[in-house]
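One protein chain is absent from this view; the other protein chains keep their places.
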Amino acid sequence: MGRYILYRLFLTLFVLVGITILVFAMIRLVPGDPAELLADQWATKEQIEFLRRTWGLDKPLLIQYLVFVGNLLHGNLGESIASNMPVAYEIAMRFPNTLKLAVAGMVIAVVIGGIAGIVSATKPYSLFDNVAMVLALIGVSTPAFWLGLMMILLFSVKLNWLPCTGADTLKHLVLPGLTLGLLAAGIIARQTRSSMLETLQQDYITTARAKGLREAAVIYRHALKNALIPVVTVVGLQFGRLLGGTVLVETVFSWPGMGRLMVDSIFTRDYPVIQGAVLVFATAFSLINLGVDLLYGFIDPRIKYE
Amino acid sequence: MRKLQGLLVGLLFLFLMVVAWGEEAKYGGTLVVALGTDIPIFDCVYCHGIPNLGIIHLVTQGLTRVNPTGGEPKVLPVLATSWEQSPEDPRVWIFHLREGVKFHDGTPFNAEAVKFNIERMLDPETGALARSAFAMIKSVEVVDEYTVKIITKEPFAALPAQLAYSPMCINSPTQVQKLGNRDYHKAPMGTGPFKFVHHIRGQEILLEANEGYWGGRPNLDAIIVKPIPEAASRLMALEAGEVQVAYHVPPRDAKRYIENPELGIDILTPPQQRRMFIGLNVQWGPFKDPRVRQALNYAVDKEAIIENIFLGLTKPMDSPMPPTALCYTPAKYYEYNPEKAKALLAEAGYPNGFEVTLHYGPGRYLMDTEVVEAVQYYLEQVGVKVKVVPLEWAAYGAMMRKPLEENKLQMFFIGWGLPTLDPELGVGPFSKAAWAPGLNCMFYSNPEVEELIKAQRAATTLEERCEIVKRIQELIMEDAPFIALYYEPQIHAKRREVKDFVISVTERIDEVLIRDTWIEKEK
Partner (left out) sequence: MRTLLRNRSAKVGMVIVSLAILTAIFAPLIAPYDPLKANLREMLQTPSLRHLLGTDELGRDILSRIIYGSRISLTLGVVSVGIGLMGGLPLGAVGAYYGGLADLIIMRFIDILLAFPAILLAIVVVSILGPGLYNAMIAVGISQLPFYARLIRSVVLSIKETEFVEAARALGAADSWILFRHIVPNAIGPIIVQATLNVASAILSAAALGFLGLGAQPPTPEWGTMLSKGRVYLRVAPHVTTFPGLAILLTVLGFNLLGDGLRDALDPRMVRMRR
């Protein structure tokens, strides 16, 4: 198993290198570079060229890439073109906010989805079950940005209960967290329900019931533990997806996180920030997926690896 | 008699108390301002975006500023109190500086500081984004502690206005030398009414009152600047009282605030200076013929656009310069006349119109998509089929910078601001020198206009200059290297309790008048 983990880590590294190349190449394919964008309206050609030289954009692509990698190996992600601050600083200012949002979303999703799933499984085909599963599917089908806007409309505009912008207090976390959470809750509810159902079919449950144990004990002590295995892996996978969903939610709520940083820096062609931010994001994403993959194999003895 | 005297004294005393108490109410409070973007870097040399630079100017002021009302005189003092052009050599300007001013770090403000900052801007090593805008300056000399001599390469009548342009501000030389050019923004020290405290990226900027400000301690204790890109959210924060000033309010919401005064929001509409037009590449196809260009001007109903899209909040463009500019005259107005448009097109050899592509970068200007679609509609009515190609702003900007041989633009929607309110930047760009990668992507050049632009630079009296500029405006409007549309309205909003708050014609918060701004406490 240890060897396998090492092998996967090595592959992940390879993937990360590939990511740097891909991101690097792709953003330079995008028309318009930061010099053209930021130079003043009355700038001359020489002026623009000079700015390019200042930012190292005049060198051949390969050299630029090697400089980038060289810096990377020293732990330096470069400097933002727009703000002169280290990219690492810009990211460090935003990443915790995204993490806060993703965790909040995940917690809400697990709580709502988990409870809905469990209750549905214990009362299959009841009204609750049907309604819950329909709602779950609706959750999966809802566009994140639209849900965010509707939340703002309802809770900020009409009811004036909650703020819709800023990230200062816990109150600010509610609406964006809820938006993210409700979307993921759907999948978690469905997965919880189906795995609970499957578990409840098992023989040892029937045995427990036959032994005369109370229903509640049956559910909580026996079924839930085993049912949670696939749910945990789904939660892990969803966390990665949730991280991706933050891009849209952050835009709608003006939330100062990584998602907005990436989108904004693409629009302002801030190459170092794009490279750094996407790299960090993709790395986090890959590591989470890797972790979940391994966890899945670890927990579920039925899965074998080649 | 005694009783009357006593009564008078009593009344006087009461009066003084009321006045004092009223004054007392003026002090204090934190003003929260919501912008549409975060300030990328707190240093005018590296920052872009006009409202952003306006905030920076609250900390590091300029030498001069543009009159916030757009009226006369166009250029007002800030750190320079007066100036004159040398009668013998028009290339030499003398600026007299404000005395007894200190930077926030205690360094005295003087001619050395001014020289330092201008040279910093001009030094290629600094990498200032707006270096070209000040390229006409040849050198700066210190005459005495509070007098500075600025020498331009050629006679340049607009120098004081040019120094009011946002990227020019006076920073403490001590601080710049201490932190270095690129890191200075972390702790800027200026002469402004507010000091820089911190900048939490993406969230807020905090400024606090400068007790020793040369204009007297500001009424406000602090200013917080919050970036809220989502327009609807920005307004919600304003209505909820989380922010007290919101930049860039869409016309419909402005109307709603005006019609519902109980919401407690006032609309600010500083005078306009940005001319919005559809640039026509005069080197391309049908646009080589001035009759075609004029026809397009007659084809678009500007009044309808202003009425319906901007709810009547602005005026049609009748000069290459905005009404607030120095030497502005309403040179020519192309009224809505589709018949005349069709006639002109036929005369020029296009009785059935032609096809053309229009590029633009949506999201940059107020209601831009709506305007472009309206223009497309009107041109269709006279037989000109417009294919609209929206681009991401950065890509659009790159297209605009391409020189003549590589430039693919035919028609393009753009706005030109006039931050100095001066003809230099008002009509100057309509020349060959400004061909792309400069502003002039219409690639327009009229030899007579070129001569006159040079002449107005060398003019020694205002009357002389305005005579020349009047002719320039008429020529340009006649040549019509664009479809003149309107002047972009500036619509911002503030809560009613914010008093004496001024946003300038340049879109910046006025860096001198901010001192007087105060927040009325709730009764």
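Going by the order they are written in, the chains are A and B; count residues from 1 in each one.
Heads up, the rule we're going with is that a residue touches a chain if its C-beta (ideal position, glycine included) is under 8 Å from a C-beta of that chain, and two chains touch if they have at least 3 such contacts.
Note that the structure is a prediction, hence the values are computed from the model and not measured.
Listed by label, the shown chains that the missing chain touches in the whole complex are A, B. In the complete complex, the residue from A:149, A:234 or A:292 that touches the missing chain is A:149.
Within the whole complex, the absent chain has one touching residue among A:137, A:162, A:232 or A:295, and that is A:137. Seen from subunit B, the chain kept out of the figure touches residues 230-232, 235-236, 250, 252-253, 256, 304-305, 308-309, 362-363, 369-370, 373-374, 377, 388, 390-392, 395. Taking the whole complex into account, subunit A touches the unshown chain at residues 11, 14-16, 18-19, 22-23, 26-27, 29-31, 124-125, 137-138, 140-147, 149-150, 152-153, 157, 194, 197, 201, 240-241, 243-245, 247-248, 251-252, 262-263, 266, 278, 281-283, 285-286, 289.
We adopt the following convention: only the chains that are shown with their structure count from here on.
On the side of subunit A, the complex with subunit B involves touching residues 30-33, 36-45, 47-48, 50-51, 54, 82-85, 90, 93-94, 97, 152, 156-157, 160, 163-168, 251-254, 256-257, 260-261, 267-269. Interface residues of subunit B, counted against subunit A in their complex, comprise 40-41, 43, 46, 48, 124, 127, 129-133, 135, 167, 182-183, 185, 200-203, 226-230, 232-234, 236-237, 240, 242, 392-399, 401, 403, 416, 425, 429, 434, 437-439.
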